[in-house]
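Missing here: one protein chain of the complex. Every other protein chain is in place.
Up next is chain A:
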Amino acid sequence: MIAEAGLAALWLAAALALLQFGSGVAALRGEGSPLAALVRPVAVVQGALALLAFAALLLVFAQTDLSVKLVALNSHSAKPMMYKIAGAWGNHEGSMLLWVTVMGLAGSFVALVERRLPERTMIATLLGQAFVSLGFYAFLLFASNPFERLNPVPPEGQGLNPLLQDPGLAFHPPTLYLGYVGLSIAFSFAVGALITREVGPAFARAMRPWVLGAWIFLTLGITAGSYWAYYELGWGGWWFWDPVENASLMPWLAATALLHSCSVLAARNALRAWTVMLGVVAFSMSMVGTFLVRSGILTSVHAFAVDPKRGTFILALLAIYIGGALTLFAFRAATVTEGERFAVTSRESALVFNNVMLTGTLGIVLMGTLYPLVTEAFGERVSVGPPYFNPMSAVFVVPMLLVLTVGPLLRWRRDQLARVRLPMLIAAGVALTGLAVAISLAPGKVLPIIGLALAPAVAVASLLPLRGRKLRQVKLPLWGMVIAHFGIAVALLGMAAEGAFTTERLVALRVGESTPVGPWQIRLARIEPVAGPNWTALEATLEASYAGAAPIVTHPQARMFWAPVQNTAESALLTRWNGQLYTVLGDKADGGANGGRWQLRLWWKPLVTLIWIGGALIALGGLLALLGRVASDLRRLVASDKIAFRRQRQGR
């Protein structure tokens, strides 16, 4: 019954999306159409119904109702409850339902609270949102129904991929989806503004909090995903330029550019057409990512669907939405009126530079991700990895970070570099010192050296906007900017230090033997079997002592899951303030003979944790900026309500 209720809710939600779209169109065509009043309430109910359908899916997964095909294929009664629930979105159908749910909820949220823009623009925005939702509802209902029943009912489910049975999984996809799909709001705002031709500071101010919100979730999702890959895959790396990772990075790059161009539009009424364009591009990148991940073109733990029908369906949706929005843009961009002018040395220019460099990086990542698909169409199979992505993205990121050291100090409209000479000298001094230190510590490693030199300079420069201000009076959005930029520097330092100073050891040890790795001495104390709820494992006990200190015990495991049958290496991490010791237990080295040596892979990674701390700081900066913006909007709203109320009382 629950599954049928969920399916019914899904159909109803789709019907309401159609109603929302239709009444929106009617309202825009006929001025004063009664249907205009329908758009907002319908959007709210549509979101609620999508949420209901998602709740139904969670419930069937929690109960392990094996008569539902999706549950039978992806769950197992012996799985811990957390992974039963997380399993609801650890598969193609469930994750697409999560997608439309987030999209519906984002639409309801906008319909409920957004009152700053002219009603016509709002109707056009909600119309756009309904139009995009409709495609994904169709995709769910016709090509990936999550509530399909199974007859006969199997006695047991097939289980969930063990790699996905991890606390990280419970939070990583929903977070990322909130970001991906949150960008649909920016897309809809851009479409709405193009339809009604109202692109201006008010539009940017209304769109900014939504973009910020989506961007915060994307930042958190990418950071968490990187950490998950780092400790769960057991390969010691934190970013693999895997197409699925790129799929999350591309919307982030576009959204970051959009945030910055929004602030130019909001503050200075410039970069109008460009901001609208980025609004379209950001969500398009989310959809391209979904297409890459969900179409089965790529094979990875993320690629659930290998059904060509689904791939074609998503490709068609992509063509309609991206093509449609770009066509609308092409026709309307020329009529978007000219923005304000600015001088070459100005805050605007610095932000334009930021946008161009971010777009360039986005182009590099996009081309590198799509290239293997293109060559495969011509019969040549290639893969593109770090030797391409690292230096090529650095070509754009390094100049951007250099400008980041001065940009936030410049004034709007027109400024002189002479005015910021002192901060520039400070940043240059720090960078040169960093460069000298880095070259002596890690000779020959070009990219890590650049990172080590830039990170302290960006860190110092990011704090300079606070210079000469009373800290108590600094507004939240400024704190947000400072902390986010500081977070960039922190993450960069982590990446560069990991690249420059990591030491790796691959050894075969007998029980009782030890080996050095970096400043650590590791002793293999014993190997024992252990058992978990749905796995058994061999667990190594390693005694690790840092620079001669008392040993700390750490336990890497080789796990064997039985539903489905799969072996995974469970790495063990020892975190110190200055880095992490990363240990992985491999196979028996001699196949039983020779007294039993065990393979161990050990890394000492100095400052590696800064990568994710930096990511969290960037998200925190976004959160502070969001809080600041929302608070000032609320104050303005309360003030205007008061004025309206007084006028009413005075009988005007």
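What we mean here is this: a residue touches a chain if its C-beta (ideal position, glycine included) is under 8 Å from a C-beta of that chain, and two chains touch if they have at least 3 such contacts; residues count from 1.
Going forward, contacts and distances are computed from a predicted model.
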| item | value |
| --- | --- |
| "Urea ABC transporter permease subunit UrtC", "Amino acid adenylation domain-containing protein", "Cytochrome c-type biogenesis protein CcmE" or "L-serine deaminase" - which is the UniProt name of the missing chain | "Cytochrome c-type biogenesis protein CcmE" |
| Selected from A:A508, A:L524, A:L581 or A:L607 as touching the chain missing from the view | A:A508 |
| Option from A:V344, A:A418, A:L471 or A:A550 whose C-beta touches the chain left out | A:V344 |
| Candidate in contact with the missing chain, chosen from A:T312, A:S383, A:T433 or A:T575 | A:S383 |
| Contacting the left-out chain in the complete assembly, out of A:F313, A:F396 or A:Y546 | A:F396 |
| In chain A, positions touching the absent partner | 161, 271, 274, 298-301, 303, 338-339, 341-344, 352, 355-357, 359-361, 363-364, 367-368, 371-372, 375, 380-385, 387-388, 391-392, 395-396, 414, 506-508, 564-569, 584, 586-587, 589-591, 597, 599, 601 |
